[in-house]
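Quick notes on the structure that follows.
Only a single protein chain was left out; the remaining protein chains are all shown in position.
By written order: A and B. Residues from 1 in each chain.
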């Protein structure tokens, strides 16, 4: 009986694990749809659900056309295929598949495998898994623009972000040539490895690439779009505008939490490694940390909000919607650090994540006066940033090694969290990631949304907004019986 | 380190993959239940959900009693066990388990393993997985008979279709002795292989066996049952009769899409093969194609419906319910071709599937004057037929080989799609499948439903229909607070 795992069976198991994780990440679309549906007024329920299902659909087209190519289409280094001909050249150009060697000149963007052309079929697992991430990132914005955005504008936005904006960031952070990536392979010109700040940015499951991109795009979109009618009174004070169905909202939270077990553990992308015992402990630690982060975020947010209300208004309120957002805040916060930190740190990270969410939400509403119906900005941008910082603080040396292996250039221990006794390298790289992801997303999406606004394509008319988007644009109310209750005859419905 | 996979571990992994896929397929019952519940009027919500949960329950009983035996209970050829005695004879008769050798005389129906008797426990994975398919096929009809069918009739229907009608078709298409099956093993009398039309019918995950059976049974049932009161006006024109909760309907669509990742990829029934690298690419390609087919179907249907409304009524409507049905249309369309076609073809297949659904729905309602509350006929029969045709057109040679291996009789390449440069063999076999599945289902279900009608067992009285089935037969409204809103006192509910 051999104690090692054959490469073939190892790859089979890893691909199963990753594809199954992709299914769970896809399921998050159902969660987002229900979360959004419950959080808007009933007159706009169909609209927001349509945005959500089209996130998956346009996201798929966009990822097929250019998204995957820009993100992971690293070319094989010229040196490697030089001198080959015919089928051998084709094979060389096609391989070594995912995360293969590449020249540093491709640090900004990938450039092959458009429309899956020449993508070897044994790499489809990666295409699929990464598609689910792209679609998840894109769907975040649907909450921020809810109840007032033109449907046509949202379709264009979806193509913009999945075809171009997100893939570039994914390339920087996760590809084998991205300039911030800890997966970088050697520069083919110099032969040297160039980890940014000596470490590269650490982002286990996408606090930067997914949540910050979605969150910053939400910020820009909600700012350009302006608040819903009635969200602020004449004095500029916010007016409460509750969603129509808290049960749907929380169903969404539960579905998202479940799907996150694909998002975070799945980001290990392997379950076994030939010659390594218990390689799965990276993914399993991510599952444990995800659970703890969510639990901690929920409880912290619930108590923070209760205390806030108690000290400002003198009443004790245990707010379900805020608790649900707290769960999401915890989940987003632990997304970046999931595979790198120990369970006790996950409690801290989730709890602080709840605090970050709560403060960011208040600042957003009361100071910036931005109307974000789903609190997408606070949850995804706020906690996304926090998650990248937390990774730089709490990443444990042994766990970093399990995730990334030794440094590829000198075979030494990778950098790790400064609270754990490590250097500031990860902090430097992750701060750079925060800055450039914020800048890139804002710099690309702001002109895009401003142009839509200029062309009068972005926001529905006040009349349509007052009446609701469903009756105006989507073939009638989501709940025709409500109309019946108002005396409108709905074909015999009792 | 060996590069091959041991048969034992390979079987273990395959069984895990298949059983997990079965869980996902089972989950589609939740999707159907929500889809149906949202799509009917609130007065019949409990009734339709009860039909859906009983699909799983009666389906389980029916599959246990005779369904599995008729579908996959191929006897071992006489020659193989001849001369054995006692335990050896028992073992021989029990094996070689699933998809074993069988005589051509069993091309119509299987005949052992009733009530799981003598079914070796190592085959339970297959029993379970196939059960989930049978239950899924059966549940399709619940949408077509919604809001007017007697509950007792539906229970009888469920037994009829899962005990007999569906298993026979599954036997034809997928068993090792079915006369249309590409899995056929040699005729034990002649020793020759008899692929129908030289290829057998190609149906990866069940456009014929599952969706056409359910869709044609829906057609017959809705036709015999007649339209709901008020569905057509005095002049015979259809009157809109919207469901009561679009959020539930679309929740159903999301859950079904998720479950389809069990239905299509799972139909590979293997993830690894001893001695084969990347055997999982069949299942993974099915996952990619499923995603693309759904995306394409959704978008195509949304735009087709918008254009139709624009050119007929002059208004731009982006209809959520139609988009949701478009997703299902894309999913059904790609079900048959899922493992055989390339991604670009999946876009075409899903898109045309949306068109097929839209036209079939209009024909059904405006020409045939059939009231199908869930559009089950258009989605499942219409796109099921299209999917079988699309397989015959787009099946790629290499992918067919990966799924079926070489021809068992002469070790040559299997037939493939005519658009891909192949012969018309698959088209011939799949057209035959379309004809005989339609004929078989209609010929068995029509007399059954007519008999129910004759015995006055099929349809509720007009009074019950007007009042709603829930209050009449299921212990009260699904939403008692609605009654409260009308002044009926519901025990202190506010």
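The rule is short, and it goes like this: contacts are C-beta pairs under 8 Å (C-beta built on N, C-alpha and C of every residue); 3 or more make two chains touch, one makes a residue touch a chain.
Since we're looking at a predicted model, the values are computed, not measured.
Contact with the chain that does not appear here is found for just one residue of B:58, B:260 or B:416, B:58. The residue touching the chain not shown here, chosen from A:24, A:197, A:212 or A:425, is A:24.
The missing chain, though absent from the display, is touched by one residue of A:134, A:216 or A:279; that residue is A:279. Contact residues of chain A toward the unshown chain are 1-5, 9-10, 13, 17, 20, 24, 41-43, 229-230, 239-247, 250-251, 253-255, 257-258, 261, 265, 271-272, 277-281, 283-285, 287-288, 291-292, 294-296, 298-299, 302, 316-324, 327, 343-344, 347, 466-468, 482, 485. Where chain B meets the chain that is not shown, the touching residues are 2, 4, 6-9, 11-13, 15-16, 19-20, 22-23, 26-27, 29-30, 33-34, 37-38, 45-47, 49-50, 53-54, 56-61, 64, 115-116, 121-122, 124-125, 127-128, 131, 151, 245, 248, 251, 274, 473-481, 485, 490-494.
Operating definition for what follows: only the chains that are shown with their structure count from here on.
Each chain gets a centre from the mean of its Cα atoms; for chain A and chain B, those two points are 34 Å apart.
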